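The complex appears here minus one protein chain, its other protein chains still in place.
First chain written, first letter: the chains are A and B, and each begins at residue 1.
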Amino acid sequence: MATQVVMPKLSPTMEEGQLSRWLKKEGDKVSMGEPLAEIDTDKATMEMQSLANGVLLKILVNEGDSAPLGDPIAIVGAEGEDISELLGAKKSAKEEAPAAKPKTEEAEEKEPEPKKAEATSKPSGPPKEEEPKPVTTPSRDDGRQLISPIAARMAAEAGINLKSLQGSGPGGRIVKRDVEEAVSGKVERIPTAPRLRAVPARPLEKGEVYPPSAYRDEPASEMRRTIAKRLVTSLGPVPHFFLTTEIDMERAADLRGAINELYPDAKISINDVIIKVAAAALIQHPQVNASFQDKNIRYYEHADIGVAVATENGLITPVVRSADLKSMPEIGAEVRELAERARARKLKPEEYMGATFSISNLGMFGIDEFTAVINPPEGAILAIGSAAPKPVVHDGQIVIRQTMRVTMSCDHRVVDGAIGAKFLQTFKQIMENPLYLFLSQ
Amino acid sequence: MFRQMLLIRRFEEKCAESYSLGKIGGFCHLYIGQEAVGVGAISALRPDDYVITSYREHGQAIAKGISPDAVMAELYGKATGCSRGKGGSMHLFDAEVNFLGGHAIVGGQIPLSTGVAFASKYKETGQVTVCFFGEAAVNQGAFHESLNMAQLWKLPCIYICENNKYGMGTSLERAMSLHNISEKACAYELASELVDGMDVLAMRHATQRAVKLAREQSAPTLIEARTYRFMGHSMSDPGKYRTRAEIEKYQERDPIKLFTATLIENDILTDKAIEEFEAEIKEEVEHAARFAEESPEPEPEELYTNVYANPLTKD
Partner (left out) sequence: MAEITMRDALNQALREELARDEAVFLMGEEVAEYQGAYKVTRGLLDEFGPKRIIDTPITELGFAGLGVGAAMAGLRPIVEFMTFNFSILATDQIINSAAKMLYMSGGQFKIPIVFRGPGGSAYQVSSQHSQALESWYAYFPGLKVVMPSTPADAKGLLKSAIRDDDPVIFIEQERMYGMKGEVPEDEDFTIPLGVADVKREGTDATIVARSLMVPVALKAAEVLEKNGVSCEVIDPRTIRPLDIKTIIASVKKTNRVVIAEESHPFCGVGAEISAQIAERAFDYLDAPVKRVSGEDVPMPYAKNLEQLALPDFEKVIQAVREVSYLE
């Protein structure tokens, strides 16, 4: 006799859980007490055990999806058993992207033009990967889900997640019969968007510029979402926290000097070194090269670094795209050129929007250290203070070393203390030992 | 009758005082100057005859037999008022003395009185109904409709028009095409009389004639009583529509003054007796004010009582 496996209550305050990982596949045998799946609750990831013997006949909730307490998430029964009654028709409508062309095609074109995103019409128009459109429940302009009072009550009593229902009433209103249908087992779930294909790394053609970094969205975990919810209400839109570290700049300064000697035209500044090192550190710590996107955390493939430039009109941050792939002279030249055009007010929107991380340097003004405000939706920003000779302890002796303090502001919704700290640690490490730049990870 | 007139006068004076102290709310229409009309007319009635009147009714209520205590308590909005605090100055009622209110819509009581008279005739009880109203009410359609029916069906109703020359701030001359109200009766072939409303005896006699006609022949009468009010239309009346001189002129014919003179002339009353009356009445009026002051307000539940005689749902 087949039974439904329902989302169990794994914590006292849990109202819904996210299927983090299935530990069994469809067709596997399961026995009572055997772990079936890992579930993300509001507090932690917990193991869920089977309460029946038999075969896992059908998985109803996929990895990454959520379900409220009591909702059926799988069916366990005898092998070959007919479970059509329990199921009803389950439509899994993973739609193909309407007009998505594979990036590889694009790359083969001689002169790739940045393609404007089809669905979004943002003024910055940074060309994005075409997104396959997810199935949406039609709703009013303000995005509220409509539901009649009796349907709401019935859904609550039956433990049905409203977000999984399609409303058949006017304006997408969920009405009684929609819930009745859901209760009788014919659940339609809104599929999640599949992951995007990343841009394969390749050498640039001559004259070609790097497009903005590709990215992938991963569903924010239950814990993530809970943290986000809580933090936003207590700290305002972006919950900042700050990490400071002092960096010995001797070797960085040496590096800079060496490069400028080798390539007199390069004329790189210490800031260019900082940008390169930051980019390298970001690649090593992808969780910092990220952005909170409400339901998702966006992880960028490359480090597009926004460099703060003071102009007479105000602060602007032109973006050095894929700084992780560029050499310091390249970065230097680009930053100079961008800054010049920034001051001349000749930057195009796509040149100053869409960074994945920002750096602001007030060292030239003699600022020892400061805290910068994150440019949303970036996950962090690095504030650079002045480099100056300071007495430090080195091998048990007091010596004078060129020292610089940096303060990193982090968006706590996406970067936790330890993660930010580890990034900063790496940054410092590389800054103090630039040879690390040439070592593979 | 004298005592009654004096009582009403002092009572109304007390009302004026209480109103100024904020103890009486809403509207307060005083009868001062018109006492002879109410007292004289009601003195001609049987206790089981009906009286129905307008909002200027304190005097008539007392003359018909409602205790000053109950009237003052009603004015103060207390539970011990004759209408249990639900009516106020304009809606005094007492079924036991057949005083049927107290109506605030000008002329609204005229069809009602006609109906009361209708019922008496229907039940053949011989009761008559007296309806008091002001001269301005005569312009309401309800007046004409009622007199027409009263005469058509021969109803025992006595319509007493207290012509005090002013409908609030509008003089009779400014409101009415035909000034002699008693003459209007001929439009309905109704018996009518014009009476000096300051003369209590004249009022009494006129009413007696009308009562006889009503009781014996079941026929209505229209009595026009010419009177005058010395105070404003109500306590909130600035009184700009008449002169001080005019008021003083009419005060020379103050009905109490006139009756006092008549009584003293005829050796029915002495100054000493008047003094005693005044003292008694003062006590009576003070007692009424104290009673009203000390009485409790209606219970909050009273808000919902007596909306219906048969409340059908409890919700």
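Criterion: a residue touches a chain if its C-beta (ideal position, glycine included) is under 8 Å from a C-beta of that chain, and two chains touch if they have at least 3 such contacts.
Note that the coordinates shown come from a computational prediction; the quantities given were computed from them, not determined experimentally.
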item	value
Among B:Cys15, B:Leu75 or B:Ala142, residue touching the chain not depicted	B:Ala142
Of B:Gly40, B:Gly85, B:Gly167 or B:Pro255, the residue in touch with the unshown chain	B:Gly85
Among B:Ser177, B:Asn266 or B:Asn310, residue touching the chain not depicted	B:Asn310
Which residue of B:Cys15, B:Ala41 or B:Leu100 touches the chain not shown here	B:Leu100
Touching residues (missing chain, whole complex) on chain B	50, 52, 81-87, 91, 93-95, 100-105, 108, 110-120, 122-123, 141-142, 145-146, 148-149, 152-153, 305-313, 315
Contact set of chain A toward the excluded chain (per top definition)	148-153, 168-170, 175-177
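As a convention for this text, only the chains that are shown with their structure count from here on.
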item	value
For chain A paired with chain B, centre-to-centre distance based on mean C-alpha positions, whole Å	89
